[in-house]
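Let me give you the structure first, and then I'll get to my questions.
Removed from the display is one protein chain of the complex; every other protein chain stays in position.
Entry: chain A
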Amino acid sequence: MSLAEQPILVLDGVDKTYEGGTKPALDRVSFQVARGEFFSILGPSGSGKTTLLRMIAGFETPDRGRVVMDGEPITHVPPFKRDVRTVFQSYALFPHLTVRGNVEYPLRMARHGRADRARMALEALALVDMTSYADRLPHQLSGGQRQRVALARAIVCRPKILLLDEPLGALDLRLRQQMQHTLVSLQKELGIAFVYVTHDQGEALSMSNRVAVMREGRIAQLGTPEELYFDPASEFVAQFVGRSNLIPVTFQPGDGGHVAVIDGERFPRLNAAKAGPARLALRFEAVRVVPASEGAGDLSGVVEDVLFLGTNLEVNVRCGSLNIIASIPAARTPTLAHGQPVNILLDLSNARVFHG
């Protein structure tokens, strides 16, 4: 294997159970991160994603398994000897040091000369557009500015891997979107591997090369954003990534296999190898809604509520015992209203069926 192909980070069968904990925080977790990759770890709170990050940083040691960085096993190397930097969720800026002092801190620890430090710190601050705030103390900055300083502090030494622990969690929507662009272009510019932890599927999908979805200490699915979105491996992933309806469906024997029955309606287009109850995961945007007067559909129902989301409308339709949500392009004049009878059409080409 050539050097370029060797992964920058390998986790190999990592287990971790906290003292006094009954369930493992991490359960046989293995994955690899390639050089210069933007790798995200996505999961709900308590799924073990932060533990995983802290293990890469060196703040936790695995009970079993190995952590290998750039070919070197680092399982028991203390954090301050690892070429890994973290952007903490709380930013963790040193309150007694100026912005410059904070960014120079890792350089000081690496025993760089004074002139060197000043130059490199300014360069890092320039990358995040914070040069003019160099002499302020952290409490004199806004949340977004503190975020940028934390980022500058983490990249000033050009580590091999940058870990980001929900770094955008405390920012408002506009800043969050702006920072997403900053992070992606920064990552391209630096060529450092980013390991990004988040519970926000939008962030994970938009920025990453690959995403690992975590659930209860295990990796539920690992793949590109497209794979996760269009080909979820489980109900959990389908629900967590993107926005899906989970519709109960029964497969009954019919011509050429088993045919789906939803709410009493037969769907000859949808077949399965197995009979019995299952759930159908259907993205909101795979559901179309037409007013009852304008045409037929797969199911008929009544509009319960409509959310205006700017580019889209989310329409919640009551069909018998089911609630099905459709995402349709927003029109200038609203055509759907509460209580209106509608027919809905299901686009089953990207639908996934989960048995059990």
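Here is the rule we go by: contacts are C-beta pairs under 8 Å (C-beta built on N, C-alpha and C of every residue); 3 or more make two chains touch, one makes a residue touch a chain; residues count from 1.
Keep in mind that, in the parts below, contacts and distances are computed from a predicted model.
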Among "Cbb3-type cytochrome c oxidase subunit I", "Ribosome-dependent ATPase", "ABC transporter permease" or "Secreted protein", the UniProt name of the subunit that does not appear here: "ABC transporter permease"
Touch with the omitted chain, as defined above, among A:Ser47, A:Thr86, A:Ser208 or A:Ser244: A:Thr86
Given A:Pro62, A:Pro106, A:Pro167 or A:Pro225, the one touching the chain that is not displayed: A:Pro106
Of A:Pro7, A:Pro62 or A:Pro138, the residue in touch with the unshown chain: A:Pro138
Absent-chain interface as seen on chain A, which is shown: 18-19, 57-61, 78-81, 84-86, 88-97, 105-106, 108-110, 137-139, 153, 157, 170
